[in-house]
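Only one protein chain is missing; all other protein chains are in place.
Labels run A and B following the written order; every chain starts at residue 1.
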Amino acid sequence: MVALQVKDLSKSFGNTRVLKKINLTIDEGSFIVLLGPSGCGKSTLLNIIAGLETIDEGNVFIDDYNVSKVEPKDRNIAMVFQSYALYPSMTVKENIIFGLKQARVSKKKIEEQLEKVASFLKVDELLNRKPSQLSGGQRQRTAMGRALVREPRIFLFDEPLSNLDAKLRVEMRHEIKKLYTSLKTTMVYVTHDQVEAMSLASKIAVMNEGIIQQLDAPQKIYDKPNSLFVADFIGSPSMNFIKGTITRDSNSIIFIPNGENEINFDLTHYEFIDKIEDNQRIVLGLRPEYVSNLEDNNKNMKKLSLKPVIIETTGFDKNVTFDFAGSEIIGRFTPNSGVELNKNHNVYLNLSQISLFNEKTEMRM
Amino acid sequence: MSASNSLNYKKLEDKSRIKNLFLRYFLYIILGLFAFYFIFPLYVMLVTSFKTMEEIRQGNLLTLPSQLNIDSWLVAWGGRGYGAGDTYLRPFFWNSTKMVVPATIFSTFIGAMTGYVLTKWRFKGDNWVFLFLLFGCFIPYQAILLPMARTLGVLGISNSIFGLIVVHSIYGIPFTTLFFRNYYVSIPNELIKAARIDGAGFFKIFFKILLPISAPIIVVTVIWQFTQIWNDFLFGATFSFGEAAPIQVALNNMVLSSTSVKEYNVDMASAIIAGFPTLIVYVLAGKYFIRGLTSGAVKG
Partner (left out) sequence: MFKWLEKNLPKIVIAPSIGLISWFVYGFILWTFYISFTNSKILPRYELWGVGQYVKLWGSRKWLIAVDNLLIFTVLFLVICIVIGVLLAILLDQKIRAEGFIRTIYLYPMALSFIVTGTAWKWILNPTLGIQKLFIDLGFENFTFDWLVNREMAIYTIVIAGVWQSSGFIMALFLAGLRSIDDEIIKAAKIDGANLFVVYGKIIIPMMRPVFFTSFVILVHISIKSYDLIVALTQGGPGISTTMPALFMTQAAFHKSQVGLSAASAMMMFMAVAAVIIPYLYSELRRENVS
């Protein structure tokens, strides 16, 4: 069942087009994360879904009803904000039941709902406190309580963890995840943090400059990014990009990195290699975990001898940066690799894990 | 849920649109009424000043003059030309000018230095010093009128513009200090530390680093002091009389003086002349002034 659908949605602020014909379908019970850098339009999209922003073109459907012109309070949604947006002059209890009171729900029902939500989120001890007397985590739980108590069809989250310190962020992320698994309500979550996106989402919509670049499950986005932008945005340390040209030989297809005419990669094995023409300029993407000091028994390994310029210890492994093909690539080495600065070392590239991108369009091939 | 629900959605949408339109009109009406209330006196002053006394007696507050008769303006500014007993504003306008400029400069400068010290050269008890000075903003001046009158007399500067300059300069210090202190408090101390590491001393830091970025608060302070001093009546009336009086005192005297016939048009012209400088300053620079005043300068 489709819970939310956005059709051909466009929005401009003044002369800037913030959303360009967005199409998005969200199944009931799924957790969609709108991920992207500042200014990509993700918050605007969320506000339009909520009814807090007007639409220039296009429509929004909730449960098959066109809600494009419906007030937020009638859309059966609830929202959690980055700054919690709690009403400062009201107690936690008053904050939580405020929406129910506006909807003229019966006193009895209000008490029932309040009890359920307060104990579920463990804010029942805090009901008589004012927001200024709460910690960051308590405020966020109160904000979630306010959303939960409405029993909405869709939960909206607008970067709710950005204001928290690192440790609290992880804690609250787990709380949100637990909330989702127990309620299984449809959730739309906006963030710029790809770690959050990867851990919470059932599907991620990666956005940039007003369009959705890719909508997929987290692992798929990680393994098979649609474009250079998505490939670069997801994953830390980010994917290595090597620019070069494809040369077709009689029986092999070779990739020659720019400026390294001595070196070539045999890419005959690549799944879509037939789509690539001779002399086409492409970008070869390879995640750092597939650039290693360990030889694999994989027949698609490429061995290089490279000089490290930066070595960073993470404890679990070492991130080693090498000069190559006019720029740099990063590999993840085992801690005991014996790698040293400015001394050539053997580097093994697992070419069966590459992604190829058309240099001009930046799209996956 | 079915199509009937989408109908409900549509009805809600129409009703709220009509309500919004109605509220919008209501809003502009109220704003308009208040605009009328505030503009009304200015309109009346202007209109009255251009009428003849005959027109004033025939018409009412709102009626426009048949022509722009500037006689009352000339009388208000330069008098009727018959010597003794003829009061007009010109000399007092200049008195006020001669008073405002030095007093504003002096108090602004002192306030800047004091605010600078209190925020960037902290010492034990500096908050108390600030409070000590701040208190001067709030005292009713009646509490110092008597001793000040005596002091000015003893110093031989009572009934002089110089005396008024002294008075306004001194009592301006708490305000100017407040403005600069609140402004400098939010300038990061790292700026000063970096300068000290570079070897700059007390005065150099002030003139080369703080002063160049003090433009907003200097504007606020100067406008405030100018307005306060130009508009003052209490000090002017208490510490001066006759020739050394500032303009507000002169205005009041002119309006109250019972010559044979009350000339309302001259009164109004005089009032406008007396109010004109501060009004112009407000119209031109008021935006910056209000912004500065309501944001930080008076918060503490």
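The definition used in the following text is that contacts are C-beta pairs under 8 Å (C-beta built on N, C-alpha and C of every residue); 3 or more make two chains touch, one makes a residue touch a chain.
Keep in mind it's a predicted model, so treat the numbers as computed, not measured.
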>> Can you say which of B:Phe22, B:Trp94 or B:Phe135 touches the chain missing from this structure?
In response: B:Phe135
> Which residue, A:Pro72, A:Gly137 or A:Pro237, contacts the hidden chain when the whole complex is considered?
Replying inline: A:Pro72
> Taking the entire complex into account, which one of B:Ile18, B:Leu62 or B:Val154 touches the absent chain?
Replying inline: B:Leu62
>> Just checking the interface: what residues of subunit A touch the absent partner chain?
In response: 47, 50-52, 71-73, 77-79, 81-90, 98-99, 102-103, 146, 158
> So which bits of subunit B touch the chain we can't see?
Replying inline: 23, 27-28, 30-31, 34-35, 37-42, 44-45, 48, 56-57, 59-62, 110, 113-114, 117-118, 121, 123, 127, 129, 131-136, 138-148, 150, 170-171, 173-174, 177, 201-202, 227, 230-234, 237-238, 248, 251-252, 255-256, 264, 267-268, 270-272, 274-275, 278-279, 281-283, 286-287, 290, 293-295, 298-300
